[in-house]
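Up next is subunit A:
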Amino acid sequence: MMGLPMMTILIFLPLAAAIVVAAIDRKKTGALYGVGLAGSLAALALAAVVFVRFDPDQAALQFVERMAWIPSAGVSYHIGVDGISLPLVMLTAVIMPLALLSAWGSIAERIKEFVFSMLVLETALLGTFLAADLVLFYVFWEAVLIPMYFIIGLWGGPRRSYAAVKFILYTMTGSALMLVAIITLYLHSGPSLGARTFDLAQLRQLRVAMPLQAWLFGAFALAFAIKVPVWPLHTWLPDAHVEAPTAGSVVLAAVLLKMGTYGFLRFLLPLFPQATLQFAPLLSALAILGIIYGGIVSWAQPDVKRLVAMSSVSHLGLVTLGVFVMTVPAMQGSLLQMVNHGISTGGLFLIVGVLYDRTHSRLLGDYGGVAALMPRLAPLALIVVLSSLALPGTNGFVGEFLILLGTFRANPVYAALATSGVILSAVYLLWMYQRVMQGPVAVKERARMTDLTRREQWLFIPLIALIFWIGVYPSPLLRRSEASVRALVQDVRERGNAAHLASHESRVTSHDR
Partner candidate 1 sequence: MVLEVIVALPLAGWLINGLAGGRLPRGVVGAIGCGTVGAACAASVMAAGDPAVAGGGLTATLFTWLSAGEFTVSAGLFMDRLSALMALVVTGVGFLIHVYSIGYMADDPAYARYFAYLNLFVASMLLLVLGGNLLVLFVGWELVGLCSYLLIGFWFDRERAASSGRKAFIVNRIGDAGFLLGILLLATTAGNLQFDRLAAASGGMAPGLLTAATLLLFAGATGKSAQLPLYVWLPDAMEGPTPVSALIHAATMVTAGVYMIARLHPLFLHAGYTLSVVAAVGAVTAFFAATVALVEWDLKRVLAYSTISQLGYMFLAMGVVMMPAGMFHLTTHAFFKALLFLAAGSVMHAMRGVVDMRRLGGLAGPMRWTAAGFAVGGLALAGVPPFAGFFSKDLILEGAFEWAQRGGAMLVWIAGLATAFVTAVYVTRAMMLTFAGPAADPGHPHEAPAVMGLPMAVLAALSFGGGLLGARVAGEPLLRYLEPFFVDSAIGVLKDRPMPAAGVITALPVAVSLAGILAGFALYRDRREVTLGALGRFLSHQWYIETLYDAVIVTPAKRLAHLLADVVETRGIDGAVNGVGALVGRAGLAVRGLQTGFVRNYAAAILAGTILMLGYWLFR
Partner candidate 2 sequence: MSVPLEAYLALSALLFVLGTTGVLVRRNALVVFMSIELMLNAVNLTFVAFARQRLAIEGQLAVFFVVVVAAVEVVVGLAILIAIFRTRDTVDIDDVDLLRG
């Protein structure tokens, strides 16, 4: 549609920066971080341009680029952005520079490799969100694992090796089966589409017979559910978060988890509408379980990072619920809530990081009265906490309300149960805030607790700005997502309910293979 391959540039800008970093002398800390930051900021700038140029009224992919990659296998390099991927692209582009900035100063050794990994990670993430070909998507999806594995495993805490292995094996298990499902889809696409293909747009036309469709749905759903993570597949998350370095936790919580929920919207629903409608109750139930379970368990965590990690389980439960109740407000809400969770939980991990850099402790018990020692941090922390517990006026409320609204329409009982999350989040988050910030000063070495540096302040300013902006005026985001979401919901409802017709056709197709 235009001369410049915007999307390709966007995806591979960070990688280019990574290559530059690889060439820099490892002693030049400033240069390493500088280049890394520059690369990710450039990506952000480009993403911003896309955001502005994006046409809100168009449901289909925009900025599409497409060329043959492995023609013999029906694999194409097909990328583009729509209302569903745009918010997540923006989120990635915003979070990455912050994560790098947070590492600057707190990660002191092997900087070169660290920055390199982070930039590669960003490329993989952007690719995941922009790919419109199943194999291309899978490639990026898996490529995310490797840098993350090293980020946790090399720069993490004492049990980093265990956490890293658990992270990668757990997530790989899910995606392994997804690969089988992807290939099966490809093989089935032949008869009914004329030529076998991995192209999402074409595979959406495919109508797979029901028993098989259910299996494929299961394979995809498992991969995504592990990533989200949906209860009870979440136990890799707390370990990964606790051990990962701050920057790692931030990216993990803010962006990686969204790969799962994004996967639901981008692939699971449109590819298997019939199975989706059939299994939506199950997934909704798990989501609700996650909301409540995560909330309760967070409350009993002595470790701040573990607490925040479990809170993610609860929050993403809500997002998942919003996906599977299959109403426009709920789906837009959970799309927005993906971004919100990225901002608020990312912020929470940044706060934990700031504290950890000073005390080298993550235990609530080692804190207390920090607000008195770090008066600049306290209000920022409070705002982030409030955004995380979805106080009106902050971003969290908008998403939460839309999800609950849409859910209520579909099923008031779900909504009622999910609303308990509103209470629980207040319980554990304010508990955390009080333990850390309020009460008499309980920190061992007061001297260490110097207030935020200028660099650290700049970590929070953008987040706070976003918290209030989305909280007060979310329309720019909502408007851009509406068309695509509406189209998706309709598509799933129509093709999902036209079940008998669909299954009939595809029983024919699935036999002649």
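For anyone wondering why these and not others, all candidates are chains of the complex that A comes from, given by their letters.
The criterion applied here is as follows: contacts are C-beta pairs under 8 Å (C-beta built on N, C-alpha and C of every residue); 3 or more make two chains touch, one makes a residue touch a chain; residues count from 1.
Everything quoted here is computed from the prediction, not taken from an experiment.
Touch between subunit A and the candidates 1 or 2 in this complex is found for 1 only. By the touch criterion given at the top, residues 166, 169-170, 232, 234-236, 293, 296-297, 299-301, 327-329, 332-333, 369, 371-372, 379, 386, 391-393, 397-398, 401-402, 404-406, 408-409, 412, 415-416, 419-420, 422-423, 426-427, 430-431, 434, 437-441, 472-475, 478-479, 482, 486 of subunit A touch candidate 1 in their complex.
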